[in-house]
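Yeah, one chain of the complex is gone here, protein chain that is, but the others are all in their spots.
Letters A, B and C mark the chains as written, and numbering starts fresh at 1 in each.
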Amino acid sequence: MTPFKPRHDDFEATVRDSFSRGAILHVLETEMSRCEPGFIELRQPITPVTLQHHGYVHGGVVSTLMDIVGGHAAQTLIGAGDSVLTVEFKINMLAPGEGDHLRAEGHVIRPGKNITVCRMDLYASKDGEETLICIGQGTYMRMAGVSDAKMFAERAGGK
Amino acid sequence: MTPFKPRHDDFEATVRDSFSRGAILHVLETEMSRCEPGFIELRQPITPVTLQHHGYVHGGVVSTLMDIVGGHAAQTLIGAGDSVLTVEFKINMLAPGEGDHLRAEGHVIRPGKNITVCRMDLYASKDGEETLICIGQGTYMRMAGVSDAKMFAERAGGK
Amino acid sequence: MTPFKPRHDDFEATVRDSFSRGAILHVLETEMSRCEPGFIELRQPITPVTLQHHGYVHGGVVSTLMDIVGGHAAQTLIGAGDSVLTVEFKINMLAPGEGDHLRAEGHVIRPGKNITVCRMDLYASKDGEETLICIGQGTYMRMAGVSDAKMFAERAGGK
Partner (left out) sequence: MTPFKPRHDDFEATVRDSFSRGAILHVLETEMSRCEPGFIELRQPITPVTLQHHGYVHGGVVSTLMDIVGGHAAQTLIGAGDSVLTVEFKINMLAPGEGDHLRAEGHVIRPGKNITVCRMDLYASKDGEETLICIGQGTYMRMAGVSDAKMFAERAGGK
């Protein structure tokens, strides 16, 4: 387990609820395989829609996974009524992504009252062997008193 | 026009050919509206599939556009038989994306023999008014003698 | 002039006061040549202490200038009783720095209540001709109610 202590008991339900609202993730078939205080793991199959023009995993899919795995890791350590915004992130592409599926890890390095900093790693798995294909570092901001569920309801209702 | 001189006359056809091979862009309905030496402009509608759980444009869509607009800007200045890989990029999210469509700009800042550095900007347009929602900076590497068309043919043939 | 409006009339005096407190800048002989709302320009001579082992300007000098020019640009747009902290920044080295002096520009791209995002450029000047040697992008946070002068006085008094 991680050394971090969540601020409320239902952190996992809150994080999984936010995760489930992202429409693009349904296109990509991404699953949240682990959700712990300060740590998230995502998995997704490498399907035709995820490939770029060279036949490798598209950089946009890579960056999408890196961003959300960092953001949800940050989200595991905030209050029940808060949400998380991406301030910025940076990623290095290390190797082309190919194989059966992808596995992303998001680690909180420094949880803050308002600013949380994470490191992210992305692996491609081929025939049971993993290759590290991307590493990143990102900054996430807590939006106090703006839960995802509340914002979603307001915007859905306003349309 | 930009101050840059392309290395071959068919640079636009080469760039547009690469752009057309990205399957994820068909999902997003992205179009390349301008292709000049050292400069690319992309446009895409804000559709339901591009939204995240708050109802704004998904960070993954933002990062996808930032990466490809920078990569294709770099590609406008390389040789006919070469291709471009993303080494790394960094983006700052400035405002939530909402409105009718997105417009991305990729600018080559320093073209190099092997390493090209770009700056990227992303605007969201609502009722005819644009808001800058993301800025980025990225590093792209030339793959000498590995054209996109050639690599695509080889991989397609090998399956 | 820039399009930004400062929050108080003495912004320039506040920024120059903070700038003057950095001991490392006395070693480097850095000067603040322009201070406008949302914009800072720094200049410094290329002296032996600024060189690395290849005889070019040291990367550490480059990154120091990039960070402070961005931070002070952000500082031009905050309140009189506030100060600025660097959250993060990213820089690309474009060319080796050589010549007579360096000139750095810091531009606020998005001023925020708490988070300000800047772009930074660094030029080396040789025989009157400038070369862009580094570009960067950084995130700065406002520390409400913690002025530099006050913090300086408290810490100096506490020792």
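One rule holds in what follows: contacts are C-beta pairs under 8 Å (C-beta built on N, C-alpha and C of every residue); 3 or more make two chains touch, one makes a residue touch a chain.
Computed from a predicted model, the values in this text were never measured in an experiment.
Note on the undisplayed chain: of the listed residues C:M32, C:V87 or C:C118, the one touching it is C:V87.
Residues of chain A that touch the chain left out of view are 90, 92, 94-95, 109-110, 117, 119, 132, 135-137, 139. Hidden from this view is one chain, which touches chain C at 18-24, 27, 48-55, 58-61, 63-68, 71, 83, 85-93, 148, 151-152, 155-156.
What chain B contributes to its contact with the hidden chain is residues 87-88, 90, 114-115, 117, 139, 141.
To be clear about the criterion, only the chains that are shown with their structure count from here on.
Interface residue usage between chain B and chain C, two copies of one sequence, is largely shared: over half of the residue numbers at the contact are used by both copies. Averaged C-alpha coordinates give centres for chain B and chain C that are 31 Å from one another. Work out the mean CA point of chain A and of chain B, and you get 23 Å between them. Looking at chain B, residues 90, 92 sit in touch with two or more other chains.
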